[in-house]
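Data block below; observations after.
The block that comes next holds chain A.
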Amino acid sequence: MQQGSGAQSVRFVGVGKSYGPVRAVSDVNITVEPGQFVTLLGPSGCGKSTTLNMIAGLEMPSEGRILIGDRDVTTVRPADRDVAMVFQSYALYPHLNLYENIAFPMRARRRRTPEAEVDRKVKSAAAMLGLEALLARYPREISGGQRQRVALGRAMVRTPTVYLLDEPLSNLDQQLRVQMRSELKDLHQRLGATMLYVTHDQGEAMTLSDLIVVMSAGRIEQVGTPRELYDHPANLFVARFLGEPGMNILEGSAEDGVLVSPGFSLRLPATLAAGRRRIAVGVRPEDLEYDATEVATLRGTVRTVEYLGARSLLRMDIGNTLVSAFLPSSVELVPGSEIGLSPADPTRLRFFDIESGLALRV
Partner candidate 1 sequence: MRLKNMDRRELLKLGAAGMLLPALSGIARAQDFSGTIRIWTFLSPEGQSPREVVLRELIDKFTAANPGVTITVESQPFQELETKFVAASAQNRAPDIIWMRDTFLNLVNERGALANLDEHLSEAFRTEALPDLYQVFADKSVIGGTRTSLPLWPSPAQILFYRKDALAEVGLEAPPLTWDEFILVAAKLTSGDRLGFGLPTNDNSVSAFINMMTGFGPGIFDAATGHFDVTGPEAKETAEVVRQLVKAGALSPTLLNAMGDDIQDQFAAGRFAIVQAFAPRFEQYKKIAAAYDPEQLAVSPWPAFGDRPPAVLLGPYWTVGLSAKSENQEAATAFIESLYTPEASMQWAQVAGLVPDRRSVQSDPYFDTPEAATINVFDSLLAAPGALTFPPNLPDITKVFPVMNTALQELIGTDEEIDSILSRAKATLGW
Partner candidate 2 sequence: MKLLSRTALVLGCLLAALVALGPIFWALSTSLKPTNRIFAVPPQLIPPDPSLEHYARLVLEGVHWTFLNSGGYAFAAVAVALILGTVAGYALARYPLPGKPLLLVIFVGAMAVPAFAVLLPTQLMFVDLGLYNTYVALPLLYAGHVLPFAVWVTRSHFTTIPRELEQAAQIDGYSRFEAVWRVVLPGAKPALLAAATFGFLHSWNDYVTATTMVDTPDLRTLPVALIFFQGFHGRDWGALMAGVVIATIPPVVMFLLFRKYLIGGFADGSVKG
């Protein structure tokens, strides 16, 4: 395929969207560089699909501006934005066969392509996606994964400025999803295109993205590379949302440089020692280790142990909080027993202000 010479940046400036009195999206400011793969990640109803639809022009923002490249497209019709979109339901045209489906965008009046070129592009896209043998079939006659590829093919033939992908993998079964995920990654690298991807699956987001935009309740919680988000969540929401299971959050009160709570006590870093009252500490499950000593940071009761092969996932009650930890499978624990855990590396602890939920700089 043609390289992403047409790849463009996308900018959101103070974009908001209301449905009557309901605020769906507020104050979104994002900049996507040309050729970037950016994922909008969040639980359902967080406004990520609405945001994507606004780029496509399927929905009109209530305020703010959207720019593709240097062009303000806020009120431009979808047809004139030169973006491509892959839908969760694939939205293949049921009355057209696969060939016609893929050729469809090139046959639009405003970008009428000579039939010879249409044919070349359809065949080339089909070859890239392994669909050559199926082109005469109709969408109802092929499998989910194949439909997915057709939808991608329909986007590819356009050489659009931006690809918009709305949960494109969520209707596939697990195995296929993993396979398509890497195909997609491969495709992005080969096309060099700007891609905006919407998902609620953090696994997809982490593996695919250059940048992730975490959204919740219509607001952007954090924007960053997968590593930034994972290692330095900007707030409690991101901390809890990313990771499987998410970061353990333990709340306590700081007294004289020590964070105290039923079930644990922790010496705070010097920068946080002064004056603060209510602080939460976050620690990733893989950063906890079994501590048989008396001085273990966390003490609690084992609730369940899930054997995962190389390691086990431990869930234990510490006070009112359920804490998860990955331990080597060699450590054998009995539900109901009292044990201790300690952070393997204190520098990987993260601190948050409980009032605002924001991360505290150490």
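On how the list was made: all candidates are chains of the complex that A comes from, given by their letters.
Quick note on the criterion: a residue touches a chain if its C-beta (ideal position, glycine included) is under 8 Å from a C-beta of that chain, and two chains touch if they have at least 3 such contacts; residues count from 1.
Note that the structure is a prediction, hence the values are computed from the model and not measured.
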Inset, instruction - Name the candidate, out of 1 or 2, that touches chain A somewhere in the complex. - result: 2
Legend entry - In the complex with candidate 2, residue positions of chain A that touch it: 56-58, 77-79, 81, 83-85, 87-89, 91, 93-95, 104-105, 108-111, 154, 158, 164
